[in-house]
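Every protein chain of the complex appears in place save one, which is left out.
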Amino acid sequence: MDTIKFLWVVPFLPLCGAFLNLVLGKRLSRQTVHFVAVAAVAAAFFTSLYLVVGPLREGYAAWKANGKTGAFELTEYLWTWISAGDLHIDLAFRLDPLSSVMILIVTGCSTLIHIYSTGYMEHEPRYAAYFGYLNLFTGAMLILVLGANMPVMFIGWEGVGLCSFLLIGFWFENEAYATAGRKAFVVNRIGDFAFLLGMFLLWWATHGVDGGKSLDFSMLRHVGETNAAVYEQVFWGRERLAAAAGILLFIGACGKSAQLPLYVWLPDAMAGPTPVSALIHAATMVTAGVYMVARLSFLFAASTTAMAVVATVGALTALVAAFMAFAQTDLKKVLAYSTVSQLGFMFVGVGTGNWSAGVFHLMTHAFFKAGLFLGAGSVMHGMEGSGDIRIMGGLKRFMPKTRWTFLIYCLAIAGVPLTAGFFSKDEILAGAWASHHDGWPAFYGKLLWGVLTVAALGTAFYMWRLYFLVFEGEYRGADHVAHPHESPANMTVPLMILAGLALVAGFVGIPHVIHVGGTAGDILHFFPEWIGLSTKPMELHLSNGTTYVLLAVASAVGLAGIGLAYAFYGKGPSKTVDQLTAGPLHGLYEASKHKLWVDEFYDRAFVRPFRALARGTFEIADRFLIDTVVVNGAGFAVQTFSRISRWVQNGMVQRYLVGVVLGTAAIFLWTARSEHPTFSYKEVPGGIEFRAEPGHGLRSDTPVQWDFDGDGQPDPGETAQVVVKRPGDVASRVTLFMADPVWGKRDRDGKPKNLTRVTRKVQLATPAAGSDGGGR
Amino acid sequence: MSARTVTTLLIQLALGGLVAFALAGRAQAQPQQPVDAEARAQAQAQPIDPPRSSTPAGKGVSKRDQVQSPSAGAPATAAAQRTKGGLALAFWAFAALTVLGSVFVITRKNLVTAVMGMVGTFFALSALYMLLYAHFLAIIQMLVYAGAIMVLFVFVIMILNKPEDEPYAQSGKFGKGVAGVAMAYLLFRIGQVLIDVPSHLSAAQNAAPAKTAAGYDWGSTAAVGMNLFTDYLFPFEAVSLCLLIAVVGAIAIARPLKDDPSEPADAPGPAGAGGH
Partner (left out) sequence: MQSIFADVGFGHFLALGAVLFAIGVAGVLLRKNVLIIMMSIELMLNAANLTILTFARMHGDLGGHSFAMIVMAVAAAEVAVGLAIVVAIFRGRRHVDVDRLNLLKH
């Protein structure tokens, strides 16, 4: 494990930009604000580019020269963050193939979207806050992907959640937008809670064997490889720990990456500015869950249950979200459901052990979905902010650059051959077809493949429906916006760059069956090999023939979806569609339009009971306990007490002095209490011990005399302060005489006039033998 | 009113006479000290403090005899007895004056009478200090208290001169009654302790204390000065600062307020200005 320097600069630069813009932003000019923001992110991009092609490549060469021993990764230790008992967490970053891809995607997309935002948010009053949040988000996301252990990753995990909340509710003057932000936050918290539990569980399992690197990814992997029993501890019945931890972590991923059943926040998150949707809710943050599963590949691979859960949830999400996208009429809502669906594809990829395919799709999706959102933003910019596709149509005449780039993205997402989406989606489909894990039914991989294929068909259909409705046909919005216009260059240039990437990005990971040798082959087969260095290797068993067939099916499905969309919507909304939705497909249409009533169901099942509970606790805890008992009670108590104390605190100095005098007297009275001399007695071996206790202020040489025979006169010779007598020699009443200069009477020469006498009845636990106590 | 003034004057006279008497007694006692050097030395050797030591040796024979008799013989003893008798008388007289004066302070309606009682108290106390061999402090007591502080009081009384109808505060009578009981209890307790303390030490008390290490008479200006400017230099400086602050504070408080809103403004504002 080698070290790397200056990795911390990558997240630090955007955080600096965020600091500047959030703290000083109000005093900076708009030019300064976006210059700072864009420069910070661009600098982060070039720094990460340098780190990848420089130190990382050299490290790779060195690692290969060393015979590929151990894991290939570079880490940078900054300082010890938490050290408490067995828990020892460093603030450390790591750069390895997986995170190198992630930081390039994050900083690259982020740079383009920052530039785009300078045009899109031109008229925004809170310009600096917007760019500050965006920078903060980029920094947090970089911490997430660079963190060398789970707690550091969790910093970024929570940081991106915060920025997501801030940016969704960026226009919080609108009540609905603020609510959407809150919804995203709450739903994410549910996932984060499970994520935390998963983290705790992992630490609980490994804290004895981690060698002082708690929850470090390398350590977790190393422990899993050398000490597999750690992940196989019995946790619930016969289930392994890996399953429990994996499922808990995956619930966290469900929240962050909008999977069933926690996807509901993402469509609402479209309330935020469109570039935010492109950056956070398409390209980067929502893919954090996929990244996390790929990062912990060794953990998920240890449990087929966890893998099955991930793959099944991903496939169902892909299908359900695609279905919901059919009938949406808002431009961004369609894209939101599309994102949910595509994330489902990625989770099937990582859930079938096809890690590199999941990450590959993550990358290509980042390009074309960010592009789609930016294109949608460009359209809305031209349409004066409206995103209703019912009033669009024929926009290709008004905004040609946006149209052509949008077309390319739609080709890519539909999986038309040779585009980026084609290669990555095919990888996932092929992996699903071929996957067979211990304990899975034999047909399970095929089932997943089937579900995904249907979802892919749906994807192609709804995306091209969107394209046709927006750009083709007649312009239907003349009543609303007379003259749609093309966007300025700072918005269209990022669109074109992303379109270029959406076209060519797939060529770094073409299927292995199309074997190419030499340097070209190194590039064309680069991606799976590269990601494979960071993940647990998992073989796919596919014959060449099957692969070709699957490729053909995928291409056909994509083209079929496009054809279907053209048939229905090629010339804008058609009567055929209206007849179908009103007639035989009415039920399905309603279901899609109302998003399968999931929100309504959640409202009934969770939100309303919770509200009722909250209202109940409000009435009981707030209204009654706090308002009535505590607040009014405190007031009442203070009033009562003050009414009493007013008698004392009366502003009359003389009465205060009365208090002083009384206090002094009380002190004297109290100290006088124990001053009287006395004596104690107890049984000791050989008799009874009598001990004179002269009280306060007397000296140890005070002369004393005793009367043991009970005649009331001092016995001659008994002058010691401590006397031991045999029980038989002691009467039932003993008297102590002592010269007491304080309490005793004395003559003027200081000689005791009368001795102080103390008489006590002597009672012993065991009856004193021979004593005449009975009579007295 | 005039009867009270006459009483006060009488008291002053009696007081002055008593001071003269006491000083005469001192002058008589003082020359004896060198003669009685050996006795003095023995008095020093005797432990000064132990009020509670009732050693067998102390029994039967009074200590003052023990100190005085072996060395100086009968004539010296007689002289000491006489001196002592005079001093004891002086103590009782001045103690009576002190108490009388202070009772005057708290009972007289007329403030001037009260101040006169206070002056008497201070003079008597000054004499008592002399009995304690605190010559310097006795003079300072007269100068500072009787001379300065009481004059200050008199000035203020002249400023405020306002006869009272009812001299005793009426509020909180019950509490004051309780406080009186508590006070009586405290006095009782103190007396209980004190009543036995002194008698057998009167011999040591009557002998003049030894000179200080620097050779000055005990309680003289030089001795107190040496003590004050060496061991107690810091407190001395701190007190000087305290006095300075008090002077500044007293001036600041007693000065008439310049911008007193109740007083009419000296310079009226511009004509026609609608006030402020």
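Labels for the chains are A and B, by order of writing; each one numbers its residues from 1.
FYI, a contact is a pair of C-beta atoms (placed from the backbone, for glycine too) under 8 Å apart; a residue touches a chain by one contact, two chains touch by 3 or more.
Being a predicted model, the structure only gives us computed values, none of them experimental.
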item	value
Positions on chain B contacted by the hidden chain, ascending	48-49, 81, 84-85, 87-89, 91-92, 95, 98-99, 102-103, 105-106, 111, 114-115, 118, 121-122, 125, 128-129, 132-134, 136-137, 140-141, 144-145, 148-149, 152-153, 156-157, 159-160, 162, 164, 166-171, 176, 179-180, 183, 186-187, 190-191, 194-202, 205, 209-210, 212, 218-219, 223-224, 227-228, 231-232, 235-236, 239-240, 242-243, 245-247, 249-251, 253-254, 256
For chain A, the residues touching the chain missing from this view	650-654, 657-658, 661, 748
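Following the convention adopted for this analysis, only the chains that are shown with their structure count from here on.
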item	value
Chain A-chain B separation of Cα centroids, rounded to whole Å	79
Footprint of chain A on chain B - complex, ascending	51-54, 58-60, 62-63, 169, 171-172, 175-176, 178-179, 182-183, 185-186, 189, 192-193, 196, 199-200
Residues of chain A defined as touching chain B within the complex	652, 654-655, 657-658, 661-662, 664-665, 668-669, 672, 699, 739, 741-742, 746, 748-752
